[in-house]
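Input: one structure, supplied below.
Some chains have been omitted; the remaining ones sit where they do in the full complex.
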Amino acid sequence: MQLYRVPVQIIPRPGILDPQGAAVAGALRSLGFDTIADIRVGRFITVDVNAASAADATSAVRSMCEKLLANPVIEDFVLEEPTLQQGGQS
Amino acid sequence: MSEVLPRPGDPEITAALVREHGLTESEFERICNMLGRTPTFTELGIVSALWNEHCSYKHSRNTLRTLPTEGAAVIQGPGENAGVVAIGDGVAIAFKIESHNHPSAIEPYQGAATGVGGILRDVFTMGARPIAMLNSLRFGSLDSARNRYLFAGVVKGIGDYGNSVGVPTVAGEIVFDSAYDGNPLVNAMCVGMLREDELIRAKAEGVGNPILCVGARTGRDGIHGASFASEDLSEASEAKRPRVQVGDPFTEKLLLEASLELIRSGHIVAIQDMGAAGLTSSSAEMAARGDVGVTIDTSRVPVREAGMTPYEILLSESQERMLVVALEGHEQQVREILFKWDLTAEVIGKVIQEPVYRVTEGDRIVAEFPGSALVTECPRYDVPAEEGREAIARRSIDVAATKELAAESDPTWTLLQLLAAPTIASKRWAYQQYDSTVRTNTVIGPGGDAAVLRVRGTDRAIALKTDCNGRYVTLDPRVGGRIAVVESARNVACTGARPLAITNCLNFGNPTRPEIFFQFKEAVAGIREACIALDTPVTGGNVSFYNESPTGSVHPTPVIGMLGVIDSLEHITRSTFRNAGDVIVLLGDCTDEIGGSEYLATIHGAIGGAPPACDLDHERDLIATLLEAIRAGVVASAHDCSDGGLAIAVAECIMADPGKMFGADIDLGAWDSLSLRAVLFGEAQGRVVISSGEADRVLEIAARNGVPARVIGTVTELAEGLTIRAGGRVLKIGTEQAAAAYHEAIPRIMDAAPQSAAIEETEGVKV
Amino acid sequence: MKFGVVTFPGSNGDYDACHAAADAIGRECVYLWHKDHDLKGCDVIVLPGGFSYGDYLRPGAIARFSPIMNEVVVHAKRGAPVLAICNGFQVACEAGLLPGALLRNASLRFVSRLVTMRVENDSSMFTHEYYKGQILSVPVAHGDGRYTADPDVVARLEGEGRVAFRYSSTGGDVSDEDNINGSVNGIAGIINAAGNVLGMMPHPERAVDPVIGSTDGLGVFHSLLDGVTA
């Protein structure tokens, strides 16, 4: 077993209102960042998980997302590549 | 006038499409007759939205008409966004309750949040500043992870939205019963205050006046949300998830401030929120109320997404939007007020002479209906009503014969079970998530019999409470309907308030089933009788049908939202005991009834028997007695006797306020001829537990009003605990032990099971 | 002495703060609009409770860039009093008027209730009407009140007596049980190094009138009255 870190991006589904993103975009524009076209705000979760392989780590985290981490009613999720961490169980 | 032609890309109008829009064949014929042609896709969408149950009240209107709606205090009865009553000194209160059951079943957090947002808008569009929120919630048993998830999500959704807008949530009720598995009830009530001369109505007027769309942009949220609210919850609803609307309390707060400023500015003639069925229903209703024509150009509506069709723009349920009719020539002033609050306002149409409801997309007419036919031609149905056999069978169960469990030989055991039953136990876990003190008017917040808010600038206060016992309504809808009203009235009266008027939210199953429609008609009849007896007219409300899940219909649950007035701050009375040494008096009488009780449900898992009788004359006299005694200054505390009966009521009086606990020594020997469990845990109506330093005066006032009253004990110090002597037995329990059972029951369930609690506490996460 | 209460979009405690200043201690109070650049000659600036900009991103993060905040910072640098309550405390931290940050409550739940807190500093311009160790009952209502700062910052706050209030039991004990939001050392309120900015999560402006339950917040306002000359 190795310790992998799997980063997860969770973002509001397209078409779902993102009031937070809109407020942040407005604030940045009024600070002079007028090149902003759009901002969406979601959650970023890093899951450190023990697994036999990177593929296993990814599939475990995918099922965590489906089960708990993302709310399929309003959110989509994307898994990033796992990275091997120090200090996994052997 | 040019012709209304299908828009390129519109689907063909087929029988299947008509059905998908929730319209029957005969309704479709009605539309064709009204138009003299086949409707376009856009028109079909409009009618489907307006004629679905949620907007049209087609199954309920005739029954609702029987409710008493007039009274000296009523300034605005049903028919507007909210009812309005005068409370004296030129101050008026606007209030209304509304359901958001189906959205909350799918996405509890957003469903509850947008429910709060919608009812807030209904109140501030009357020109009233929202001053308090209440709610009435029903969930299935907390044994299920799904129900815990729904409960946690709904509570957080209510809290986050109301807290952010800055309106205190001050009272409510929460009941857990497996009848609500899969179909929770989420009813939110908003109360606002205004000066009588600040009232504004949602009535389009003045040919040439511009119509503006104000607030948030329109997206594809919740298209067909209204028809969705009128369907049984089923597997199919799961697939409808993208219809979920997301609330934005921040925009709501800006909209609230901007709207009140706009209304006071004199630049507008009408304002209405875009709630269910969005732009369609708000514009059609405003036009019908004013008996004028309107024309709306969908291409001018500010949208959030590119490529939205008129159909989508008309039916979108994007939140935090308003429709405003301004005075011609005042558009700029209107815009300036909205800009100040960082909101937009676009002119999207106008009031016209011609009696039509017309929608264009630029120059192209995409929908047109004659006059206010859309609203007036809406079908009304009188469907068959017949009591269900199951209900009759349940009511006929001889519950007095229910065998006691061995453990019940010690009534202390039973008391502890009931104190920890989630329906009875303290709801602090939930209401601590609600800001109940913002705006600094809350004299009595959540946890009392009713909430009390002072009215600044006067010596008055108002009292508020929502109530309903759905179990009683299941067993006998007429009696249950009456009890919902009298219980809410007793609750506000216990704080010293004269019950003034009600709003109601009628949550029922599928009305086309005769046994459901029977429940509906009978419950409304019960509400009517009680409102007449107590002189508390109905100023508005909401009907939510189709509250069913695969396992059946919910308990019929006609929730009453009661408003009462306290004429002097001095008369505000709390429910828990105040002083050791005070004498405890029971107003009203014990009976042998245990039908429909929480005792039967919790201890025996049974829902049966007849609910307790409800004597309306007695209830009226009881309230008169209570108020007279309170005004005479001889009542230290007053607590309504309801779920769990007299033993629970007394236990609550000693420990519901953790900061001020007492003991009590009670003797119920006067009722030794009745069954012990009925005396302790029966839910006989018309009872109030009072503590007083001048019990003789209380007894004298009761006697004069013809209300039974009896000294049942004395308030003692905390260390003495609770002793109740009854039926030759002695129930004895430490106050702190009772308090622990009562206060820790729900936190234990929600927090101590780490898996569920953690799942539910994480924002927007689904089990 | 004149009070000015800033109204950010989403503020909702502005009204309560103004009422406290006007009704409870009878001082003039005006609202200051977030887009303005003028403190209208106010002596005491209140950053009120609420959800400025919806608390989006982080509570207080967007509000600190409001135009009026430039003036508030100048006012504070001059040594004039700023009372930052709840969301105002969050804004003040984001704006650098106070050290540290306020994070989501450890319970992950919003908490609205009457709390007891112990007075730790009885000599500041905001607290000299209280005595050290005094127990106050004041409402809280927040979801992000967990005060956090680097250990050396916390050590300095403690060492310099700049912790104004600490959550405690009614008997004055400080324990995890009474720490309603998981703040470091149970900190409920802090004062800046110059002594003229107080940030606190509990709401003194909601505890100024017996009819609504407590008058224990009055001391903050009375202290300001005695300590500052207009």
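To keep things simple, chains are lettered A, B and C as they appear, and every chain counts its residues starting from 1.
Rule of thumb we're sticking to: a residue touches a chain if its C-beta (ideal position, glycine included) is under 8 Å from a C-beta of that chain, and two chains touch if they have at least 3 such contacts.
Since the model is a prediction, treat every value here as computed from it, not as a measurement.
Although the view holds one copy of each protein chain type, the assembly as a whole is A x2, B x1, C x1.
Rule of thumb we're sticking to: only the chains that are shown with their structure count from here on.
Note: centroid distance subunit A to subunit C, computed from Cα atoms, is 35 Å. Looking at subunit A, residues 19, 23 sit in touch with two or more other chains.
Shared interface positions of subunit B, defined as residues touching 2 or more other chains, are 248, 250-251, 342, 762. On the subunit A side of its complex with subunit C, the touching residues are 19-20, 23-24, 27, 30-31, 41.
Looking at the complex, you find that subunit C touches subunit B at residues 9-13, 15-16, 19-20, 49-51, 53-56, 107-114, 139, 141, 143, 203, 205-206, 208-209, 211-213.
The touching residues of subunit B, counted against subunit A in their complex, run 106-107, 110, 216, 219-221, 241-242, 244-246, 248, 250-251, 304-305, 318-319, 342, 759, 762, 764-767.
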